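Okay, here's the structure, questions in a sec.
One protein chain is absent from this view; the other protein chains keep their places.
Let's turn to chain A:
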């Protein structure tokens, strides 16, 4: 039983041993690369049409605007990876932006305190979502749709028609949104740091991998002894906390905040996440992709403004992009599964003729022949 280890790579038939993996990795990277490619094409094309597009201010604006969306996308992708969704983030941003604004304008508050308050409010919202989804087993879509409206209502009640003005805010808060460190504004720095931390955690930590496991197969995760409740609750806490942080950044960036700040952003965030390659069915995707998706959507918005396209088209284009992303995902998934099956068939062949113990049955040789023949007969271009 310790025989074998014949290298499956054989001249003339099949791919290298890592073929399946490489294919998948390629596909996954292809998503991030293709977003980058789209970004480059978009930026270069627009620059050719309008030379002021790549001016310092234009680029800075894109990054500032994308930062908040990307931050939300990072939190959202954590939830989506576990096969859930958080639709309440837009409302949380609105609530936090207003309440922290009110708090900050009440006196010369320390900016750290403002940020902490925002995160705490966000965490509280995430806790409610997380408890309802993980402990009460209510579908995430319904729970967060409900909290979306509840939080929005709360926000309107607190705001009572008022608005926060930049003039009322302490300068330390405003500088968070508009100043730079070494020429790079704080906002993108914060987002990138958060993104890298989350990405590293999800990839390299045992508990991080469990989020993917849960999304990939909740039943298998349960049987593997993974605490689904705790992880799902954590995902919502992260999403809520990051939405709280995003709310403070919103306040800092715009200064002027009305009650319905970030109204409808939840769908923008989900779009960014899906365009960024996080599967809505869970288990697949990275926070980097989600953040890139946010950057792409924001850039498209800016490009349309520069090209003087009616802003109505922005939503339509976002929609088309979303459909495109999902269709491509579906298509790729089918292709990949097919290719993987093919490969496992081939490696099975090698295993058989490489290691079949004597007397393992007459089927060995001909099973190999079957598989080979099937492969040869397969129409060209079907699995490419």
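Throughout what follows, a residue touches a chain if its C-beta (ideal position, glycine included) is under 8 Å from a C-beta of that chain, and two chains touch if they have at least 3 such contacts; residues count from 1.
FYI, contacts and distances are computed from a predicted model.
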Per UniProt record, name of the chain withheld from view ["Ferredoxin--NADP reductase", "Sugar ABC transporter ATP-binding protein", "Heterotetrameric sarcosine oxidase delta subunit" or "histidine kinase"]: "Sugar ABC transporter ATP-binding protein"
Touch with the omitted chain, as defined above, among A:73, A:115 or A:226: A:226
Full-complex contact with the absent chain, from A:86, A:155 or A:210: A:210
Residue ranges of chain A at the interface with the undisplayed chain: 1-8, 17-18, 20-21, 24, 204-206, 209-210, 212-213, 215-217, 219-227, 279, 283-284, 336-341, 343-345, 347-348, 350-352, 354-356, 360-364, 366-367, 369-371, 373-374, 377-379, 382
